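Take a look at this one; I'll ask things after.
The complex appears here without one of its protein chains, the remainder shown in place.
Labels run A and B following the written order; every chain starts at residue 1.
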Amino acid sequence: MGRYVARRLLQMIPVFIGTTLLIFLMVYSLPGDPIKALFGDKAADPATVARLRHQFGLDQPMLTQYWNYLTGLFKGDFGQSFTGRPVADLIGEAFPVTIRLALYAFAIEVVIGVALGMLTGLKRGKFVDQLVLVLTLIVISVPVFVLGFLAQFFLGLKWQLITPTVQDSMNLGQLTVPAIVLGALSLAYVTRLTRTTVAENLRADYMRTALAKGLPKSRRLGVHLMRNSLIPVVTFLGTDLGMLMGGAIVTEGIFNVQGVGNTLYRAIQTSEGPTVVGIVTVLVLIYLVSSLVVDLLYAVLDPRIRYA
Amino acid sequence: MPEKTTVNPGAVAGPGTTGDTVDLAAPGVGAAAVEAAGGPANKPRSLGQDAWRELRGRPMFWIAGALLVLLIVMAIVPSLFTGADPDHADLRNHYLGEPQWSHLFQVDWFGYNKQGQSVWARTVYGARASIIVGVCVTFAVTVFGGLLGMLAGYFGGWADALLSRITDVFFGIPLLLGALVLLQAFTNRTVWTVTLGLSVFGWMQLARVMRGAVITQKQSDFVTAAKALGAGHTRILFKHILPNAIGPVIVVATIALAGYISAEATLSYLGIGLQPPAISWGVDISAAKDVLRDAPHVLLIPSAFLSITVLAFILLGDAVRDALDPKLR
Partner (left out) sequence: MTTISKTADVPRRGTDAKDSGPLLDVRDLHVEFHTRDGVVKAVNGVNYNVSAGETLAVLGESGSGKSVTAQAVMGILDMPPARIPQGEILFRGEDMLKMTPEERRRTRGAKIAMIFQDALSSLNPVLTVGYQLGEMFRVHQGMSKKDAKAKAIELMDRVKIPAAAARVSDYPHQFSGGMRQRIMIAMALALEPDLIIADEPTTALDVTVQAQVMDLLADLQREYNMGLILITHDLGVVADVADKIAVMYAGRIVEHAPVHELYSNPAHPYTRGLLDSIPRLDQKGQELYAIKGLPPNLLNIPTGCAFNPRCPKAQDICRTEVPPLHSVADGRGSACHFWEETING
């Protein structure tokens, strides 16, 4: 097990470097000059531009810039935004909000998704199954930003159950609707995945054995069926946390949540290279760590998987 | 399925039904009898024929198919559906005009937006961008991802290790995020730029699915047999492995197509996809969000069309998956 973890950690290094390099190259080597953009429509003084370019290291070769960034990272230095603020500060401000929102969404999708999936998997073909199936299909088909506007229009404007936008980004109550919108798509996937695996495992021979052993229903479903059915669901959930953080761009924009998505979106629009790279770096780290955790969890849940 | 009751006598020719031996494997007849109606899974008929037979019997397939044909016709010849010009703006008379639900297919059927443009006309013309981006991205990622996955799965070894790590690198960046950063660099964005942006970050799933399918097929007896007969790599890959590995790829691609349409709309909504003179559901929804309070129909109509298009592709993908993979039924 220890060796497996070590190997997986080693494997993460090239992926981390590759992903951050990819983002770095996209942000800095594609057409469009971020320094000129700082001046907007005003004509820029060439000397000032040159000075700024030097200050941010933009006059150095691309790979040197990347190397400087990478070494800075290990000291916890994410660099400076073009407006002069340390990127680490921006990250420190925005991430707590988004992590809160994403975990909230995650909790909703796990609890409701698994429960609905179990229910429909057990009642396959019945009315409640068909109903939930149609509902998940609708949720999957409606893009998140449309779902967001629907929630905002009906809950916020028409029936006035919530404020149309979030006033306090750290208030869990106000984050409820944004979290539901953010987690809705994954919730539908979790429901369908759980339903399929439950229905499949229900027909498994070992479930017949459990019945023949005279086990009560609670134990047959709660222990024997659950343990097997949750394995693929856990795999899905692992990669999903990273996706939720990425999906926050849209949801946070609609509900005006002051988190990573909003900050990142603004940074992309204003060509704030250091901020974009910094935030995406953290997102990539979260993604890598959560997929590692899933792999380990998978091996714990399914003894047939060997740490090869 | 070790046992088949003779519900479908013509099709059943599997082992175990010859009936003239004493070797009688027989677990519960009940489950088998219930399942046997779908026919055995290992018929010698081709996968395509089998899938088509399955598909024909599914109402969902026909509903999705009819919707898609309608949408594709709409994308190709929008003038069939509306005589109005989607760009014609009449601010003075039609600012946020209410829908006239009884005026079927008329200019003011779904009212007007804040520029005084016909919402119905813009919605009809908006189908084109969605369909083009969806189809082209799917084509690009299926060819590119499929090819990479095929090579990685078939040759294994260092090629697999390298290609898998590259896949991992791209997987680290969510589709929407990668496309946002990439597209931001382009000042003039067309459907082709958006297609490029989504393709660059959309191929990994297809590559993985293809890799897995190829690895499964590579270990099958008919590939070993082909190798023993001296068939070359190209022949084995395209003649023997690809036809058998393509099933799951088609399924994933169809469902992914729905995702790309949704992603295009999202990018356009965020202002980093298609830009205003272009007509796209995402652009129109983005413009309508400011008037959500006063004229929700301007936002809801294109949203509904977008959702129905995505739904149609998902239904199609679901139907194809069920047809190709009977055990998931």
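Odds and ends about this structure:
Here is the rule we use: a contact is a pair of C-beta atoms (placed from the backbone, for glycine too) under 8 Å apart; a residue touches a chain by one contact, two chains touch by 3 or more.
Bear in mind the structure is a predicted one, so any value in this text is a computation, not a measurement.
Checked against the full complex, the one of A:54, A:158 or A:227 touching the unshown chain is A:227. Among A:209, A:239 or A:269, only A:209 touches the chain that is left out of the view.
On the side of subunit A, touch with the chain left out of the figure occurs at residues 204-206, 208-216, 219, 223-224, 227-228, 231, 301-304.
Everything that follows uses one rule, which is that only the chains that are shown with their structure count from here on.
With centres taken as mean Cα positions, subunit B sits 23 Å from subunit A.
Only residues 11, 14-16, 18-19, 22-23, 26-27, 30-32, 137-138, 140-146, 149-150, 152-153, 157, 196, 200, 203, 242-243, 246-247, 249-250, 253, 264-265, 268-269, 271, 276, 280, 283-284, 287-288 of subunit A touch subunit B when the two sit together in their complex. Within the complex formed with subunit A, the residues of subunit B that make contact are 31, 165-166, 168-170, 172-174, 176-178, 180-182, 184-187, 258, 262, 265-266, 269-272, 285, 289, 292-293, 296, 299-300, 303, 306-308, 310-311, 314-315, 328.
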